[in-house]
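Accompanying notes for the structure given below.
A single protein chain has been omitted from the complex, and every remaining protein chain is retained in its original position.
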Amino acid sequence: MLGSSPDFLYIAGLLGVIVFAISGALAAAEKHLDILGFILFAAITGIGGGTVRDLILGVDVFWVTDALYLQVCVAAGVLTYFLAPQFVARQRLLLWMDAMGLALFSVLGTSKAYALGVDLLVACAMGMITTTFGSVIRDILSDREPVLLGPEIYVTAALAGAMSYLLLFHVLGDSGVSIAIAVVIAFAVRAAAMVWDLRLPKFSRY
Amino acid sequence: MLGSSPDFLYIAGLLGVIVFAISGALAAAEKHLDILGFILFAAITGIGGGTVRDLILGVDVFWVTDALYLQVCVAAGVLTYFLAPQFVARQRLLLWMDAMGLALFSVLGTSKAYALGVDLLVACAMGMITTTFGSVIRDILSDREPVLLGPEIYVTAALAGAMSYLLLFHVLGDSGVSIAIAVVIAFAVRAAAMVWDLRLPKFSRY
Partner (left out) sequence: MLGSSPDFLYIAGLLGVIVFAISGALAAAEKHLDILGFILFAAITGIGGGTVRDLILGVDVFWVTDALYLQVCVAAGVLTYFLAPQFVARQRLLLWMDAMGLALFSVLGTSKAYALGVDLLVACAMGMITTTFGSVIRDILSDREPVLLGPEIYVTAALAGAMSYLLLFHVLGDSGVSIAIAVVIAFAVRAAAMVWDLRLPKFSRY
């Protein structure tokens, strides 16, 4: 059974960094960058959101005290550089990696903030920041419309993850189970949006 | 009479967040975003500048310890989403909201920094950061020319507010009156620039 052991959280966090780093490196492939560009995009996308979260929460930035996160980003950048040509559907893969990262980061970011005793709304905001800042910087640097502004259900999925976690925390306690269920919910919402092309009503009353 | 009571500063700060948040939500209306996009733009514009100021000053980020700021941004985003169609001149309204936010934030940001004992120039810089970062992020995300780079008197007005406050502080002391007068000066400079289309000479000696 899953406990809320530090190990479980640590591995889930690393996994989030890895999938976001790969999505960043795949964006570098679209831009035809060199290998350092791949590493750079992998690092910015993988650790950017968590960096802003930690700065705002006033805690030590996670990758400064534990270099493994940065090593993982470098590895993701290098491996993607050599393996990307193998993938026929890179754009599609980027979206699925991004969806997995979204699910993990929205829940883990919310959970880290809430454990520090902030308000529920602030904890949700931290989940959103962890999820979106890395990919927003990736998209601005690669001159793409930030995925967060697209018509797709993106922030909604992250919010579903954050809110499910906070609800489950009060029902089940701060356990790995609460986190795992919330991650699955966030991923399911985003996946449904991608597969069936769902979107919220846009503002169009001009 | 106005005292420099925490209450007066607190309410002025909230007011600044509200008008900037509305200007952000109106920018989301221009982009035809969904309701979460409105909330996001409201929050980034409303609290972005103060967040960067607090991080650089090394103090607790204001909205992490007091969730009311974030609640106000959410409310501004939601209300603007439903009320924006009522406004026939949204673009104009955005500029006036932005001018009010500019006047409040340039003075309050300078005042908060100066109270921590930094140099006059650094205090001015903090006023500028508080004023401009939120709207710069809003403009970059919505792919508009940052208002700060436009030919209009924008930074000049913020600077007028910051410098008036520092001058008044040394003449009248750290009172609500110093703040109120400086806010009026900054607003008057920006309003004059908007109404009469004033601008500083541009660099054009090519």
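To keep things simple, chains are lettered A and B as they appear, and every chain counts its residues starting from 1.
We take it that contacts are C-beta pairs under 8 Å (C-beta built on N, C-alpha and C of every residue); 3 or more make two chains touch, one makes a residue touch a chain.
Just so it is clear, the model here is predicted, and its values are computed rather than measured.
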Touching the absent chain when the full complex is considered, from B:Ala12, B:Ile47 or B:Leu159: B:Leu159
Sites on chain A contacted by the missing partner chain, in the whole complex: 28-29, 31-38, 40, 43, 51, 55, 60-61, 63-64, 67, 70-71, 74, 81, 84-85, 140-142
Chain B residues that touch the omitted chain in the full complex: 55-58, 118-122, 125, 128, 136, 140, 146, 148-149, 151, 155-156, 159, 199-206
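Following the convention adopted for this analysis, only the chains that are shown with their structure count from here on.
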Euclidean distance of C-alpha centroids - chain A vs chain B, Å: 30
